[in-house]
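Below is a structure I'd like to ask you about.
Apart from one protein chain that is not included, each protein chain of the complex appears where it belongs.
The letters A, B and C name the chains in turn, as written, and every chain counts its residues from 1.
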Amino acid sequence: MSWNTFGRILRFTTWGESHGPAIGAVVDGCPPGLALAEEDIQPFLDARKPGQNKFTTQRNEPDAVRILSGVFEGRTTGTSIGLLIENTDQRSKDYSEIAKSYRPGHADYAYDAKYGLRDYRGGGRSSARETAMRVAAGAVARQVMPEVTILAYVAEIGGDAIDPGNFDADEIARNPFWCPDAAAAKRWEALVDEARKAGSSLGAVVECVATGVPAGWGAPIYAKLDADLAAGMMSINAVKGVEIGDGFGAARLTGEENADAMSPGEDGPEFAANHAGGIAGGIATGQPVICRVAFKPTSSILTPVDSITREGEATQVRTKGRHDPCVGIRGTPVVEAMMALVLADHKLLHRAQCG
Amino acid sequence: MSWNTFGRILRFTTWGESHGPAIGAVVDGCPPGLALAEEDIQPFLDARKPGQNKFTTQRNEPDAVRILSGVFEGRTTGTSIGLLIENTDQRSKDYSEIAKSYRPGHADYAYDAKYGLRDYRGGGRSSARETAMRVAAGAVARQVMPEVTILAYVAEIGGDAIDPGNFDADEIARNPFWCPDAAAAKRWEALVDEARKAGSSLGAVVECVATGVPAGWGAPIYAKLDADLAAGMMSINAVKGVEIGDGFGAARLTGEENADAMSPGEDGPEFAANHAGGIAGGIATGQPVICRVAFKPTSSILTPVDSITREGEATQVRTKGRHDPCVGIRGTPVVEAMMALVLADHKLLHRAQCG
Amino acid sequence: MSWNTFGRILRFTTWGESHGPAIGAVVDGCPPGLALAEEDIQPFLDARKPGQNKFTTQRNEPDAVRILSGVFEGRTTGTSIGLLIENTDQRSKDYSEIAKSYRPGHADYAYDAKYGLRDYRGGGRSSARETAMRVAAGAVARQVMPEVTILAYVAEIGGDAIDPGNFDADEIARNPFWCPDAAAAKRWEALVDEARKAGSSLGAVVECVATGVPAGWGAPIYAKLDADLAAGMMSINAVKGVEIGDGFGAARLTGEENADAMSPGEDGPEFAANHAGGIAGGIATGQPVICRVAFKPTSSILTPVDSITREGEATQVRTKGRHDPCVGIRGTPVVEAMMALVLADHKLLHRAQCG
Partner (left out) sequence: MSWNTFGRILRFTTWGESHGPAIGAVVDGCPPGLALAEEDIQPFLDARKPGQNKFTTQRNEPDAVRILSGVFEGRTTGTSIGLLIENTDQRSKDYSEIAKSYRPGHADYAYDAKYGLRDYRGGGRSSARETAMRVAAGAVARQVMPEVTILAYVAEIGGDAIDPGNFDADEIARNPFWCPDAAAAKRWEALVDEARKAGSSLGAVVECVATGVPAGWGAPIYAKLDADLAAGMMSINAVKGVEIGDGFGAARLTGEENADAMSPGEDGPEFAANHAGGIAGGIATGQPVICRVAFKPTSSILTPVDSITREGEATQVRTKGRHDPCVGIRGTPVVEAMMALVLADHKLLHRAQCG
């Protein structure tokens, strides 16, 4: 079936296809009395917006969000918040050939196998266009928890990683890659441009750090903070892996190496390290919550790949539309949004049970 | 808050602490008319059972499961299935010192920060003992989908990986490590024994493969098959990372390398590769569903680690109880169980919408 | 908190205020491949639409629904269906005095007590305008179960009941009261007109009958068909009571009188009576599902009633806006819609577990 709702207390539901008239979201369970206007949401959408430089798809959408309900005189009312973005640059013609055959690596075949039909225009519902509404909902989530700061950045493109020694948070907004390492950003420019020109694509790793999360958020056993983050991140288009803290690296450490020793601090314990990524037993420890997310390379490439038609005949597919050479780049604001949505939900969950 | 239920249609709810009188689960939404007896569940519990060799904790529990409801004359009735295991070997005394201070790497501090109190006996609810009930529930899930076969094995311990060329499924049950590579199993024997003797611990990577999953299972957008797997796996104690298919490796491939080309086959398409791990757009493609799970090293080690007391004073903690030198080993049947639970739930979800 | 979603498999979420720019709904979990167009939904909205005669509010809304997603080439795709109706006749000025004081019988005080603020324009989210989206969602639900026919009608206004002996289904659409008894309709014309002129209002009882529901739909114990119907009906504005079958009348019968005797029939049992209203143990028996719903009189009346201001001072409130003298009349299509939504959801729930 389809399941377009995420969250437990702060829930959002999205709708809309890549080439339909509009996309939208309903954010439910938001506390009343929070300041909220379109201006609080739009900057995050602008950050994700396509067509901003040659490293992202040339589809050109203003992505102007409208708040249609749930806000009165500039404050949330506690009722459901209706958000809507009109699709303006749809160019359905680009996709006419796709109707007949399945693009390898895309969801085309799987959707057809599931539903017996599919909206083939730009991937329909399976398009990453849906993530615009996550970014919008994420902006609402941020209003719910002003105590938390979230920062996501690209840590690796095409296997070329940033040097942690070069980390500069201010650098992130200065380059088109959300890259905190100026030297890496320079290298990536060549790398991504080369892939783009070759009609190829590259994968990426995005890291996300949330500071200010108080110890105690999280809901064992099956709504663990890390489990909800894993679900949220893995639900993003093109994501194939999620790590908390050291992640797979922790599997290569000994117990002594991996232990985050504690000592008395001003406000609760001080930790000697954060291998755990700020989560133990599914509950926040008060350290920064750290998540790493692997994006596969964009499946839409100019190189022809063997495939089949809807009738099961052999064919070759070469995706000509407008595509990102590295979806991980535009995925970065989406990772931030999902982090915000999971944390804000857990703030409310914690308050429900623990007052 | 706490959230002890997993699943959407086939749901299970667990209860019980490491050192309480019993642990249990309720499995709800199971189809009627399936053959189910304690003998269908017990073998999976025996596989997970502690105390079987020197590489796992010496806690000795028979883990005999009882079906208390939902089955009549050997068949499921469609009503809620009550499962119960009595705790017999609790030795609460081992843990008396733990009451006063927090074990680094454990959930002790986080639980206390959240709830203001905790059951410190053996970790209470945060103990991996809870996973016994997942294994029991997983055995029910297997009955729901006889068409699917699930196999999990340890692919790496302490950074020492199996050689895929040596893969032999029959080997898995022949060694205490669920290792499909006889040569690796031999190396791990020394490795784990050394860690055990040193009072240290090791991490591990577990792989899980499900064959027979038909194309179409999965529920976009927020109950994607991979998102639910990520949540389920990340909710297992000590897990810090989850990958689907090539996972983080996919982030280092180009679009051409990562494409799973399709050609006409007997029953649906044949795929030239399975980088996607059998899932596209959150929906099964008909290929084997492949998941990799990273377990951190056991946090309970004999080496003293700096910590604090409940009163916030500096202390050192050295965990003397009975522990696994590598929790990933006993986590293997739990990974299998979670795979079964997610897939069986999605079988029913798919049927609900698509008939 | 707020909770704007109803259903388990076929779920819908509504948003929008009485005097906001638009109202909307997202219908999720709908099976793919069903024929669906705006023309399938509009007639049900037209039936509920205000301003059609002097017995309903003179607010004049075209209530033209747009399908914004989830349908492709005339068929549902299985993805979330976005529905939207623009508010065109809002006249916010009518309500300016209401901002300062609470209308007795309305939700004004309760919303303010809960949220600390409220959208006072026409009741904001608490307005019955929200039910337009239930009617729209209900039209989708009908497409899900062509085997079921639903008929609601007004059985009583202001204590004046229909005569079952006069029941004529064809009569229902012929009068402005959804009344199946021509004689009663005539009486009600005078009754309701008198109340309207006096600035008073009347309560009503609506009955709803669903035929074609197969034995077996329903989900014990906490998603019983009757429990879900009770929740759905009680969630409609102004509803204060729900009965299944004989309802409170059954409390006055003996066991012999209340027994629905069975005898062998062509397709399953024949029943000698239907005191049970088609539901036993929360599961459909195959008989018509019968539900009765009590609507209180409209709270908006011209007679001044004692009340308090937001500051807690004594005042009197007299509601001048445009209102229905009997909300039960326009509630009838909403009752039908909720019946459709509950039954369609249970069709899918049944299929999920029982194939």
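We take it that a contact is a pair of C-beta atoms (placed from the backbone, for glycine too) under 8 Å apart; a residue touches a chain by one contact, two chains touch by 3 or more.
All values reported here derive from a predicted model rather than from experimental measurement.
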{"item": "Absent-chain contact - pick from C:T56, C:S201 or C:T332", "value": "C:S201"}
{"item": "Candidates C:D28, C:D119 or C:D228 - the one touching the absent chain", "value": "C:D228"}
{"item": "Interface residues of chain B (partner: the chain not displayed)", "value": "1-5, 9, 11, 13-17, 20-24, 26, 28-30, 32-33, 66, 68-70, 72, 75, 77-82, 84, 114-119, 124-125, 348"}
{"item": "Absent chain, residues of chain A that touch it", "value": "9, 29-32, 78-79, 220, 348-349, 351-355"}
{"item": "Residues of chain C (touch criterion as defined above) contacting the omitted chain", "value": "1-6, 8, 14, 102, 104-107, 109-111, 113-116, 125-126, 130, 156, 158-159, 195, 200-205, 214-224, 226-235, 237, 240-248, 250-264, 268-269, 272, 275-277, 279-286, 294-301, 303, 305-308, 312-314, 328, 349-350, 352-354"}
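By our rule, only the chains that are shown with their structure count from here on.
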{"item": "Rounded Å distance between chain A and chain C, as computed from the means of their C-alpha atoms", "value": "39"}
{"item": "Distance from the mean Cα position of chain B to that of chain A, given in whole angstrom", "value": "26"}
{"item": "Centre distance in Å when chain B and chain C are each reduced to the mean of their C-alpha atoms", "value": "46"}
{"item": "Per-residue multi-chain contacts in chain A, two or more chains", "value": "1-5, 14, 114-116, 125"}
